[in-house]
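These notes concern the structure reproduced below.
All protein chains but one are shown at their positions in the complex.
Chain nomenclature is as follows: A and B, assigned in order of appearance, with residue numbering initiated at 1 for each chain independently.
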Amino acid sequence: MTTLLSEATGSESALRRFLSGLPGVDQVGAEGRAATLATRSIKTTAKAYALDLAISMVDLTTLEGADTPGKVRALAAKALRPDPTDPSCPAAAAVCVYPDLAATARAVVGDRLHVASVAAAFPSGRSSLEVKLREVADATAAGADEIDMVIDRGAFLTGRVQQVFDEIVAVKQACGPAHLKVILETGELATYDNVRRASWLAMLAGADFIKTSTGKVQPAATLPVTMVMLEAVRDFRAATGRQVGVKPAGGFRSAKDAVRHLVVINEVAGPDWLDPDWFRIGASSLLNDLLLQRQKMATGAYSGPDYVSLD
Amino acid sequence: MSGSERVEVRKTYKLYVGGAFPRSESGRSYVVSDSRGRFLANAAQASRKDGRDAVVAARKAQPGWAGRTPYNRGQVLYRAAEVMEDRREQFVEQLRAAEGVGQRKADTFVDAVIDRWVWYAGWADKVAQVLGGANPVAGPYFNLSVPEPTGVVAVVAPAGPLLGLVSVVAPAIATGNTVVVIASQPHPLPAVTLGEVLATSDLPGGVVNILTGSAAEIAPWLASHRDVDALDLTGVDVDGDAGELARDLEAAAAETLTRVRRPEPGADWLATPGLDRLSWTLETKTVWHPIGI
Partner (left out) sequence: MTGKTFEYAPAPESRAVVDLASSYGLFIGGEFTAGAGSATFKTINPATEEVLAEVTEAGEADVDRAVAAARRAYERVWGPMPGRERAKYLFRIARIVQERSRELAVAESLDNGKPIRESRDGDLPLVAAWFFYYAGWADKLEHAGLGTEPRALGVAGQVIPWNFPLMMLAWKIAPALATGNTVVLKPAETTPLTALLFAEICQQADLPAGVVNIVTGAGPTGQALVTHAGVDKVAFTGSTAVGRGIARSLAGTDKRLTLELGGKAANVVFDDAPLDQAVEGIVNGIFFNQGHVCCAGSRLLVQESVADEVLERLKARMTTLRVGDPLDKNTDVGAINSAAQLARIRTLSDTGDAEGAERWSAPCTLPDHGFWFAPTIFTGVTQAHRIAREEIFGPVLSVLTFRTPAEAVAKANNTPYGLSAGVWTEKGSRILWMAEQLRAGVVWANTFNKFDPASPFGGYKESGYGREGGRHGLAGYLR
């Protein structure tokens, strides 16, 4: 398989052949499987475990044109201490911001959390490679140790897979020691077959993580999409021995969504991915719902929005 | 009883468009009287713009409604029967007031209306089995015909205030069409009450849109509307000069080859319906696929 893989990346036609030779994804079957997993009932101790795990996986995100250093500082503080009233509450995994605010985030979190920066012409990916690489360099120089880049969906959808591949390779190189998350923008890829192919393409090109969405396109992360990506990282590890992480982002509102994703990790990719090093959740408002549920577990009473901090 | 008698709270009769109950955008209303000419209520007099809005609402609702499973559509229609049974007395009263019929006749009509919903509820997941099927073509091909809703159906309801109305609306929506219906001009109140039933029967907003007012005023705009797929003229008057209206509407519909169902004066609405009111708003789609290894 590994020799097959090196052949796969030998030329554009070989790459395209390899990707289209991946087993298809039957939409109805995949969505049915995800829906069945979503009926898992996670209660009591399992729920407590899942809520804490989910909190520790959150890439607390703000990606707005209106972002300011003040907003980012507040967000970073929240990521460090999601529930200031409860020291047993875990910290989030990372703060995720635009490149120009990476330094601000880093100043607050120090080396206690990761700082993720989107880069490479986020969210459209429509810029020259030179500009994209320059942005990556900016972000890492400002202290980002994780880079969230987005692929060129136009190139992917028209079959220019080599271009997408080369761009990821180049960005990965520009990242240096920083981890690279490759955003597929699954909402624009339209089919699960494409999600699987794009996942493999990104992993072959060196992605440390594959990520669903920018959060700027609907639909963003859905349970079946995350499931198909988890199947891809599972199969990729079986083929190459290299483990790649998964990050669904956008669309998460409720703790229930998060717990369902943990169930899918557990039963599809396996418990090796039940770790912030291998699974992240890109979200903002989700964190407060996780905290409300966590408070409910602790006190036995339903909590309310005035009992969690707003950033 | 002590003191003065209680004054009843009367209902405002409005249109039913897109799941809401707006007044006519024109601000007009007309007097509705009972069989003896006494004032009953003011009904909204819909304009061509209300007709336009209703078509937009119907178009918006159509893909979602057609996309429901037939089983689900059947359940929603059955729910309409349940809710209507619950408000049986109100409909009986309205029929008696509107048409001056006796209790017994009104009961018969309301019973028939409720049962008609049940009848069409059952058709939702059967019509494809009766009107579609495998075609034994001479070659290695799978060939299957399935009926699909034509889309948005504009209806001029018959003068009978309730049974005729349900008899033309229910079959169209059972198969996944959405409807804009002009209710009986002299007897619009039961139609508005029907809208209230539908609004509380899990029927998505916009699937049925009920306009009250003048068919002669609104129907031409619906007939020539390019986003209307079928035109049901069942309730259009054909006596004397009025016959021209039906012809003009059909001619207007011809411009975009809108499917037309002609007026049906003297229809017996109490009779058990056949399949024709289901089939005429359906398109047949035939799928070919090779068979081989």
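The criterion applied here is as follows: a residue touches a chain if its C-beta (ideal position, glycine included) is under 8 Å from a C-beta of that chain, and two chains touch if they have at least 3 such contacts.
Quick caveat, the model's predicted, so the values are computed rather than measured.
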Hidden partner chain, touching residue among B:34, B:93, B:107 or B:125: B:125
Full-complex contact with the absent chain, from B:74, B:149 or B:235: B:74
One chain isn't shown here. Among A:40, A:81, A:160 or A:296, which residue touches it? A:40
Where the complex has a chain not shown, which of A:12, A:52 or A:138 is the residue touching it? A:52
In the full complex, which residues of subunit A touch the absent chain? 23-26, 28-30, 32-33, 36, 39-47, 49-50, 52-53, 56, 90, 231, 262-263, 266-267, 271-272, 274-276
For subunit B, residues in touch with the removed chain: 70-71, 74-75, 78, 115, 118-119, 121-126, 129-130, 142, 272, 275, 289-293
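The rule is short, and it goes like this: only the chains that are shown with their structure count from here on.
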Report the inter-chain centroid distance for subunit A and subunit B in whole angstrom, where each centroid is the mean of the CA atoms. 49
